[in-house]
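Before I ask anything, let me first share the structure, which is written out below as structure tokens.
All protein chains but one are shown at their positions in the complex.
First chain written, first letter: the chains are A and B, and each begins at residue 1.
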Amino acid sequence: MKSLGNIRREFAPWNKPDAKPYIQFKNVTKRFGDFTAVNNLSLSIYEREFFALLGASGCGKSTLLRMLAGFEEPTSGQILLDGQDLRGIPPYRRPVNMMFQSYALFPHMTVEQNIAFGLKQDGMPKAEIEQRVTDMLKLVKLGQFAKRKPHQLSGGQRQRVALARAVAKRPKVLLLDEPLGALDKKLREETQFELMDLQQTLGLTFVVVTHDQEEAMTMADRIAILDKGEVMQVATPAEVYEAPGSRFVADFVGNINMFEGKVADRDSSGATITSANGVTIRTANAGDAAAGSEVAFAIRPEKIKVSSKKPENGDNVMEGEIYDIAYLGDMTIFHVQLGNGQVVKASSLNATRATEDPLSWDDKAWISFRNDAGVVLTR
Amino acid sequence: MKHPLSAITNRLVILVPYLWLLFFFLIPFFIVFKISLSTTAIAMPPYTPTLGLADGFSGLLSQIGEFSFDNYLWLTQDALYFNAYVSSVIIAGISTFLALLVGYPIAYGMARAPATIRPTLLMLVILPFWTSFLIRVYAWIGILKPEGLLNQLLLATGVIDQPLVILNTHSAIFIGIVYSYLPFMILPLYSALEKMDYSLIEAAQDLGCPPASAFWKITFPLSLPGVIAGCLLVFIPAVGEFVIPDLLGGSQTLMIGKTLWNEFFANRDWPVSSAVAVILLLLLVVPIMFFQQAQARAQEQGR
Partner (left out) sequence: MNSSWSRFNITAIVLGFAFLYLPIVLLVIFSFNESKLVTVWGGFSTKWYVSLFHNQGLMDAAWVTIRVGLISATMATVLGTLAALALTRYTRFRGRVLFSGMVFAPLVMPEVITGLSLLLLFVAVGLDRGFFTLTLAHITFSMCFVAVVVQSRLVTFDRSLEEAAMDLGAPPVKTFFQITLPVILPAIISGWMLAFTLSIDDLVISSFTSGPGATTLPMKIYSQVRLGVTPEINAACTILIAIVACGVIAASLVNKRREVQRLRDEQAAQRG
């Protein structure tokens, strides 16, 4: 199978049939009164994996995390950690630790005391606690802030204290609830890489909840996309982006152009799709779409080329008019209105400072893409 | 923004309440102090010197010469006053502690209640405060009397076979103070507990701390400002309480508020009751300042 994206992965236990999952959700349902937060959900997470739960607010991702931490019990179903059923085990006896969205740093304790808190609960000898706290402070580069109280720290520093406190106990699994949600954009990007390094160094299993797809894509080995308490897709970031399993996932992650239509012709090399508004598309990635079935053809903007002249080659070529242009610096996004009225988004990388083919509003333009650039979605 | 009219109104906004409080709250204390240095006389007002300018300035000076600390000496000589002060502080202290004991679980329960019913619970706590203090104390007489409702109940259920003597004892005062001042204890506790982030408790549990221990390590220390405010709100007025010891404590109880009242109304000894008031005020100055500082801090945080 051809690898998707340009990343080669060596860590992929989910592809090994004999690998044993570390965390398993088995048909887990959680109801709050009439509201079903998690609906008959099954999921496997492997040891040392960096796993992201991605979804909009209210999709059940936080509930899933809180069930793993022990703050909520599933209404039905089973959660296994390293083969052990977690039901009935209170949060303070579970070998998992959580980094809270609000950080939940104890305001009346110093940084040091916050980090030592969990270790003290285990009755660790004093000298060992001190050593571990020092190590942790060094790990998150907060050595000189040991005696400060949380309110004397910046947002980024607080985040690192919360992280240090949660990993100090060397939990089997670290749960992170929107770990970067409260940071500004620049800090967030830096911290993403720090988190990844930390996970590598400590060799822990990370489960992170986030609503930020970029964050999930950057950090996670695999992403589970959740909607209304159900898993829509579990896959690597590249798979999620390049081979979304459904219209929901395609639309949720990144930008995409969708052509709703029917499979007009199906053969071994691909399929021809006629969209409802009269566009014909030839694609090589038809999956299991049968001839005559209702499907959607989905293609990312960066896979569409825009030019002022009709391209010589290109599997799919369509004529249109430039409707809108957004110059973003690193790239330019064109909104091209096709003859049938549909507006297609296409982005082109500004690899040089001056473009050879300048396009302006209301110019005639051609869009083109290869037949392996998009995917056919049956769901 | 400097409007001539607004400058005047600005000044009035401060000046009117300022002068009112100065005249009706602060100056009276100086008068109390002055009279505490006077001597009892059978006259109206029943003390000398009355301090006036009727005899001119030299007269005023000679009157000041008549001031004496005899009343304060008298307070130290008669053990009654000392005992009254001490027992007031002890009774108020015990009552405050009991009120904390009773109030904390209620405030905690309220703060953990579903957000939708919290305002109702809060109103239910405040509501008794709107009914007369006197009535609420009075209601306990009928309950605590030897032939009262509590004894009737306990006798009928066979818990005791002799009526308990509660009325006219310290226990009755404790009950009265706890009952009357409970809302003052609950409200600051509630507001401290309610604004506490519940994820702190979850974090403690997540780090291996069982609930009971999480309470003492996280919840209680974080509610301390509320505990202090509540205790001061109960303790300070309780020290000078008059109605409760008078109605529930019987004639045996010594409390300074009652002593002052008796000095004033029964003995008509204005100078001595003023001296009692001055000492009581000195006793409470520290806790009152604590209270004010806590108020000011809360105000700063609210900003």
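Everything below uses one rule, namely that a contact is a pair of C-beta atoms (placed from the backbone, for glycine too) under 8 Å apart; a residue touches a chain by one contact, two chains touch by 3 or more.
Since the model is a prediction, treat every value here as computed from it, not as a measurement.
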Touching the absent chain when the full complex is considered, from B:37, B:84, B:110 or B:177: B:110
Residue, one of B:26, B:79, B:159 or B:286, that touches the chain absent here: B:26
Hidden partner interface residues of subunit B, rising order: 1, 3, 5-6, 9-10, 12-14, 16-18, 20-29, 31-32, 35, 45, 102-103, 105-106, 108-110, 112-114, 121, 123-125, 127-128, 130-136, 138-143, 145, 147-149, 152, 179, 182-183, 186, 198, 201, 232-233, 236-237, 239-243, 247, 257, 260-261, 264-265, 270, 273-274, 277, 280-281, 284, 288, 291-292, 295-296, 299, 302-303
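What we mean here is this: only the chains that are shown with their structure count from here on.
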Centre-to-centre distance between subunit B and subunit A (centres being mean Cα positions), rounded to whole Å: 59
Interface residues, subunit A side, partner subunit B - complex: 69-71, 90-94, 96-98, 100-102, 104-108, 117-118, 121-122, 165-166, 169
Subunit A-touching residues of subunit B, taken from the complex the two chains share: 197, 199-200, 202-211, 213-214, 217-218, 221-222
